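One structure follows; several queries about it will come next.
Yeah, one chain of the complex is gone here, protein chain that is, but the others are all in their spots.
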Amino acid sequence: MTTPTTSVLSDEILGQLEKQAIELPSWAFGNSGTRFKVFATPGTPRDPFEKISDAAQVNKLTALAPSVALHIPWDLVDSFDDLRKHAEDNGVELGTINSNTFQDDDYKFGALTHEDAAIRQKAIDHHLACIDVMDATGSRDLKIWLAEGSNYPGQADMRGRQDRLNESLQKIYDRLSGEQRLVLEYKFFEPAFYHTDVPDWGTSYAQVATLGERAMVCLDTGHHAPGTNIEFIVMQLLRLGKLGSFDFNSRFYADDDLIVGAADPFQLFRIVFEVIRGGGYANPDVAFMLDQCHNVENKILGQIRSVLNVQEMTARALLVDQEALRAAQVSGDVLGANAVFMDAFYTDVRPALAEWRESRGLPADPMAAYLASGYQEKIEAERVGGVQAGWGA
Amino acid sequence: MTTPTTSVLSDEILGQLEKQAIELPSWAFGNSGTRFKVFATPGTPRDPFEKISDAAQVNKLTALAPSVALHIPWDLVDSFDDLRKHAEDNGVELGTINSNTFQDDDYKFGALTHEDAAIRQKAIDHHLACIDVMDATGSRDLKIWLAEGSNYPGQADMRGRQDRLNESLQKIYDRLSGEQRLVLEYKFFEPAFYHTDVPDWGTSYAQVATLGERAMVCLDTGHHAPGTNIEFIVMQLLRLGKLGSFDFNSRFYADDDLIVGAADPFQLFRIVFEVIRGGGYANPDVAFMLDQCHNVENKILGQIRSVLNVQEMTARALLVDQEALRAAQVSGDVLGANAVFMDAFYTDVRPALAEWRESRGLPADPMAAYLASGYQEKIEAERVGGVQAGWGA
Amino acid sequence: MTTPTTSVLSDEILGQLEKQAIELPSWAFGNSGTRFKVFATPGTPRDPFEKISDAAQVNKLTALAPSVALHIPWDLVDSFDDLRKHAEDNGVELGTINSNTFQDDDYKFGALTHEDAAIRQKAIDHHLACIDVMDATGSRDLKIWLAEGSNYPGQADMRGRQDRLNESLQKIYDRLSGEQRLVLEYKFFEPAFYHTDVPDWGTSYAQVATLGERAMVCLDTGHHAPGTNIEFIVMQLLRLGKLGSFDFNSRFYADDDLIVGAADPFQLFRIVFEVIRGGGYANPDVAFMLDQCHNVENKILGQIRSVLNVQEMTARALLVDQEALRAAQVSGDVLGANAVFMDAFYTDVRPALAEWRESRGLPADPMAAYLASGYQEKIEAERVGGVQAGWGA
Partner (left out) sequence: MTTPTTSVLSDEILGQLEKQAIELPSWAFGNSGTRFKVFATPGTPRDPFEKISDAAQVNKLTALAPSVALHIPWDLVDSFDDLRKHAEDNGVELGTINSNTFQDDDYKFGALTHEDAAIRQKAIDHHLACIDVMDATGSRDLKIWLAEGSNYPGQADMRGRQDRLNESLQKIYDRLSGEQRLVLEYKFFEPAFYHTDVPDWGTSYAQVATLGERAMVCLDTGHHAPGTNIEFIVMQLLRLGKLGSFDFNSRFYADDDLIVGAADPFQLFRIVFEVIRGGGYANPDVAFMLDQCHNVENKILGQIRSVLNVQEMTARALLVDQEALRAAQVSGDVLGANAVFMDAFYTDVRPALAEWRESRGLPADPMAAYLASGYQEKIEAERVGGVQAGWGA
């Protein structure tokens, strides 16, 4: 195998990489699966405290994941002060609060968009309760993934739903205080199979644009139609000042929720390149988060692999010779510009990153370090009994 | 122009329609949903007997659904003789037996394709047990949907799996007797998100071609890549003599499992047209089945709607003026040929079908008849307690 | 159940249908094809006057197509006054002016977005010249389809291009006067294969929103990613007050430019339904246009078929029992709402439309009337010599 020296990554690039922070989703440590089967795995957390402990391992070994997103009600605890303290004791913070309006029988036909004002109010109240949690946890962002839509043409009045959505969001937005933000995620389809109320970036943008300055769009990399040029959307949302956060993952087909960079590493490179080009890197306004499902692989290792993939691709994107690239672009040198771009992508940054990690007291190979740490054996031995956390708990 | 009175459907067409039989899936009467949520509904069956009772309602009101497919182990009962008798008492038969090798922890990395011979044997044995059920129920077809694959590149040896699949299928096929058949379903993706072991009709065809004459392909209308011309595949499999059965449903995005004809009625028309053109209609070798999930709608009504959709579209396809169509095709009259085709599609056959139904002692409007029958109220009142049937039971 | 006599369409509906106007594209009467081959056909126009004559036939036989869109420079003539008079003599008007910045060698790497200010200015000047034509023809709309983008990652600075596009569009917009409008079309891909500068409705909307009130979005029904819910976009753009016009056609795969309604009639129904529901029908702010390529079929018949398809589907969409639909939607009656919707779609409006046509002095069957008119034989005999019109002339 190759032995590049550290010279691959300049001090300036390393300085940039040092600023990287990727938020982990608490639910990635619980069980997930498909509609056909959720496989159970030894060592799976039984409560939010155990999820935080697992997430903290990722940060301990990579220094890349200093915060953990919570999902309400899955992560409801008696005392968020205790959970916050538990996180701090483990070297991480509590991050984005994610609401859930898709697992209550009342929401079968919508929540923030429902025809019935009482059900809309229930959904709004849930979000206000999430903001209470944010107040307790010190979280900045309320992330809303709107799992609403319809399965059959004619079933729903799409226009009325859009208007009601806007009213509901405004009520939620108005309750935010200080630096708190509302971030609205869009998704092409699923769980609704005919229409989805926020199916694309344009809809999310049009909705948040009317709410106020602290309402932003969340881009989940797995939530687009086949063939969509995602980096173009990244560029556009940064240009419009409305890119609030990323949910990173990858996909071959639908919302597969695979490890980020696993399906199309070059696409991840292009996305990170546009983030940097548009000023979204190491910019607190643009949160980097993961949103993945580790259905068949070890969950903690899956998260480590993911943050490393983002780090490696960021290093590659920082390597692009911007001056040479611009020169080629301006002169219409198609192959020259592409070559500059690909040269960075094909550069093997892994040895330099390993060396840099060690220089900072981190393991050169965090995946191996985790396996050698005994943590997995420990949780498998300790976490017996109880109910394994999943999407319903 | 067409004048839709009852004359729209000739006696010859009505004679053809009389031969139509569409098998219902027992699982359509239990709960289903997405990975996010399965909504419970009042009146849902708690056991296979209650599923059969519900399925029988569909047949009683439409005379279109004389048999019910079972799914093993979801429909395991102490006595299949009793279940068979229950079906007969309700005017229906037990039909295709569907195996299940995707809900056991052992099958996380494959079943008939697994690297471990012991797990393969377990999966083969499950199928042999299914054939035992077939012997008991008098079912002709063993349908295998192979939910196997991998989520990450490199995870699996696709070639080795293909070879092992062939060996496993041969062992199962060799156990069949008399008129029994093996029908192999293909699916583009899900639950696996990188590779699926039988992802397309070509693979299913190549696999069954080596097994023997009574091994056939099952075409599920929701299991293709975006844009696929499904009626072409229908034509090709009929031409090759290997179209064993249909799983009808419809989709906008992935395997949405919506009511057949709900997403693209014209596509359903084209499919049925090719079935007729290729000799697959009213041909016992080509089984018509439904495979749908009624996540948000009433399940019994959903099945009634489905069989009516198939019937209506069959009537339209039978209306195509074959002679005029051929003349236009031969002469290169693009718009003329298309017009003949569309004329049949746009003809409103519903009044004629309603009248014909009444002439046979059936309700003109089976949907309304079901609602008026009191059956729904009855099952909602009676089926309290117990565990509602779903994909795991 | 519906009984399709003329009673199917009420006077109110017929009154609505009377207001329908669909603009024809002059280029639909010239030759078109794929990159592989453009087939020549007898009778093809050799100049814009002959295109107008052909378009007028469509209107004469259907009373649906009172205006013709021009494409500059394909339709440049010495005197637009003469062309206008020729149109009026033939009972039609000149309509939307379409610009062209994709067939000049200078535009290989962009036009309104080009890195070189001189080329951008050339492209802007072309649009100003188009506005001059609008002044001469009395056209209201300047339609811009931006065929710009790049083929390889890295080739272009997508962000810089977006900013330059906005500047260029502003300069063009500022030149408009009176009631003139700028309508910006978006397209998923082609002729660029990596990135397109206006690839989706969100980008078109974000661009025109900054220009001014008379800048609108054009929705071409063939310009979306696979699976896109187009009627949702129609709803959203109407809600945002930015739906300026439609380019109707249909597709199975990419931008196939087939006859509208040919690929998925039910989708056309859903689109027209949302137009009506959102107040976009018979609303001068929302122009209905065709943009199709008749590669293998007779072009004049192809256009007649298209406007009839739009008319028939509009009639069906007007048939939806809005009250019953709302009641079912409000009560969560999924199958009931869908049934109301489908009942309208499945109603055969063709006999009633034929009768209505005759009552207005139009042929019951415009396709047959065209074939019987002798016009086709006449143009085939007369139009010999010269160069057949196509996309380059």
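As written, the chain order gives the labels A, B and C, with residue 1 at the start of each chain.
Simple rule for what comes next: a contact is a pair of C-beta atoms (placed from the backbone, for glycine too) under 8 Å apart; a residue touches a chain by one contact, two chains touch by 3 or more.
Quantities reported herein were computed from a predicted structural model and do not represent experimental measurements.
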| Which of these, A:Gly33, A:Gly160, A:Pro265 or A:Pro363, touches the one chain of the complex that we don't see? | A:Pro265
| Sole contact to the chain not displayed, among B:His71, B:Arg164, B:Arg181 or B:His195 | B:His195
| From the list B:Ile259, B:Ile300 or B:Val340, which touches the chain that is not on show? | B:Val340
| Residue numbers in chain C that touch the chain omitted from display | 32-37, 39-40, 102-103, 105, 108-109, 147, 151-153, 155, 188-191, 193-194, 226, 251-254, 256, 258-259, 262-263, 295-297, 391
| note | It is residues of chain A that touch the chain not shown, namely 1-5, 8, 226-227, 229, 252-253, 262, 264-267, 296-298, 301-302, 305, 312, 334-335, 338-339, 342-343, 345-348, 350, 367
| On chain B, what residues meet the omitted chain? | 108-109, 115, 150-159, 162-163, 188-189, 194-196, 199-203, 205-206, 224-229, 231-233, 235-236, 238-240, 266, 270, 274, 277-278, 325-326, 328-330, 332, 334-335, 337-342
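Convention: only the chains that are shown with their structure count from here on.
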| query | Most C-beta contact pairs, which chains? | reply | A-C
| note | The distance between the C-alpha centres of chain B and chain C, rounded to whole Å, is 40
| Can you list the chain A residues in contact with two or more other chains? | 108-109, 151-153, 155, 188-189, 194, 226
